[in-house]
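Have a look at this one before I ask anything.
Just one protein chain is left out here, and the rest sit where they should.
Each chain gets a letter, A, B, C, D and E, in the order it is written, and its residues are counted from 1.
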């Protein structure tokens, strides 16, 4: 684990994305109308994603535990694609990229898990970091 | 959470895959030679993946806790692509697809986390279920 | 921890209840209309409750880990009172009363946490077991 | 999750309470004499409560992880009522009310779990915040 | 992780031991009289040990999650030595040796943690498996 004892806390943000592709507009409609049998897909997946962000250091050995000071999760529907964006912020000595990516991955997996009974063709695409600020260098992936 | 109290335990397997793309052969060489500063990438990510598989029900609200009775993680290098395959087996009332997919996602994230200091361009592609057996229907994605 | 190695698995159910009292109909309206700033209170608290049920043995030392095979959470609004009912089922050697009660407690706490910014007067009343079946004796509290 | 990156750390305290009602003085005597078969009820429930306080953010999605810097748990017996008070302190950007309330709930549930074999009539009443200091406003419930 | 899907569940027990050596009889007296400032050392360490046993598979990657169906923790004082014995039982496909040893280790560490303020010389000796039954071979270490 990298030694960060001598680093200064600075403001850090990261936004990660996952794309979930469903196989039919029937699935999209069920999500929008709240008729998926397991419940409200976006709200429950947001809950899972917040917990996923907070538990990243419980799963990745080399990852420093850190105070997650903000997390927001948004969804955008585009045809059969649902894009999840997870933003994480902290004021600490190390960045929150992996936390944002783990959050995006958990949201996507939870959507898969909730939609599985009504759609066998759900796929999870590109989990990637869109942007980070703070630390040695900012990154913007487009 | 689906009611599985009246279901019979049967033999279940699932194989999930994640593809990690690094940006240079220098990274591949560092992994193979064991010179990545954070340690042995494949072994440590396997450890993370096993834990990720076991903790799936801790993160996904609707997911039943279940006895993970086998887990194996393999890596295949193909140019700049590293394909991770996570196989999970159980003898229980419900399947292990989501567990295998969460394991693949955690392995990929751990590789990203360990490689980040030497390669800023690592990307995580397609986390998907390759195959499942047991339960109502077998699935094979090719 | 009680020795249950020689017991037979049987079908077990438990229903626990918590009552949350808010201080104004404005709060009830915000919940119903989905305008609480932190998100959909019932769905996110259901997610928290499912996790609370599953993690009971992680918190209570003497409590056996067990396969939670069904969980359902319902809400009923009655004036300023919101009654949460958590049903848990398993097919195992020991009962799920404490799991249902922990679930009810976590749902109530999560509602408190989400409503706090808009209502300073939320109170959590009576967390109690309503009913259990299976094991040495059935219980029904009315 | 509320964005607290720009807030200042301040001294925060919270005291929460739960009331456990047992059904007979025999139960009270067993607790006092340390003859409850599962062990010392007050000490083991204190252990559970400390862990419950520390794991609050693991269960409530919107709750910020924070450094629990003090926790004390006291018991007061009054006839058949046992009042548990959980005090939590931190020096951080957000308060510890929910942590104290979750601690009180876990202590009460653990007492219920340990007493169940000798008293079928244990009930958990009023889990509530008694007092908080720090943050925008102090609260005192009497 | 070893594949145990095809194994039969059998009755398994394991007893592990840790020896904690304190530096003075004053410490032993404080433990016996219950005057250690952090609380009742044996009861709180028993609580920690139960949780340690149950969480073994959360920490050791290759370790199968299993239903811990009995756990008992005993202490024996002999001069400055305190011997902790942790017995674990299950009816499952794999043994509980590592669970018993992790439990013994957590009890010993918790005693160390609670005694540290009054005794700087506490040492943890020999964590070892004393006995196991069930599985391919019984073991008895003397």
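Rule of thumb we're sticking to: contacts are C-beta pairs under 8 Å (C-beta built on N, C-alpha and C of every residue); 3 or more make two chains touch, one makes a residue touch a chain.
The model shown is predicted, which means the values in this text are computed figures rather than measured ones.
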Which shown chains does the hidden chain touch? A, B, D, E
For the chain left off this view, which of A:57, A:73, A:86 or A:130 is in contact with it? A:57
Quick one: which of A:36, A:66, A:104 or A:122 touches the chain that's been left out? A:66
Hidden partner chain, touching residue among E:15, E:48 or E:68: E:48
In the full complex, which of E:12, E:70, E:102 or E:131 touches the chain missing from this view? E:102
Missing-chain contacts on chain D, rising order, are 11, 46-48, 50-51, 54-55, 67-72, 89-91
Considering the entire assembly, which residues of chain E contact the chain that has been omitted? 1-2, 38-39, 44, 47-48, 51-52, 55-56, 58-63, 97-98, 101-102, 105-106, 108-110, 112-114, 116-117, 120, 123-128, 139
Touching the absent chain: which residues on chain A qualify? 1-5, 57-58, 61-62, 64-67, 93
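Basically, only the chains that are shown with their structure count from here on.
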So, comparing C-alpha centroids, which chain is the farthest one from chain D? B
When the centre of a chain is set as the mean of its C-alpha atoms, what distance in Å lies between chain A and chain E? 38
Just curious, how far off is chain E from chain B if you go by their C-alpha centres, in Å? 32
Would you please write down the residue numbers of chain A that are in contact with two or more other chains? 39, 44, 46-48, 51, 55
Thinking of each chain as a vertex joined to the chains it touches, would you call that graph a line, ring, star, complete, or other? other
For each chain, which other chains does it touch, given as pairs? A-B, A-C, A-D, B-C, B-E, C-D, C-E, D-E
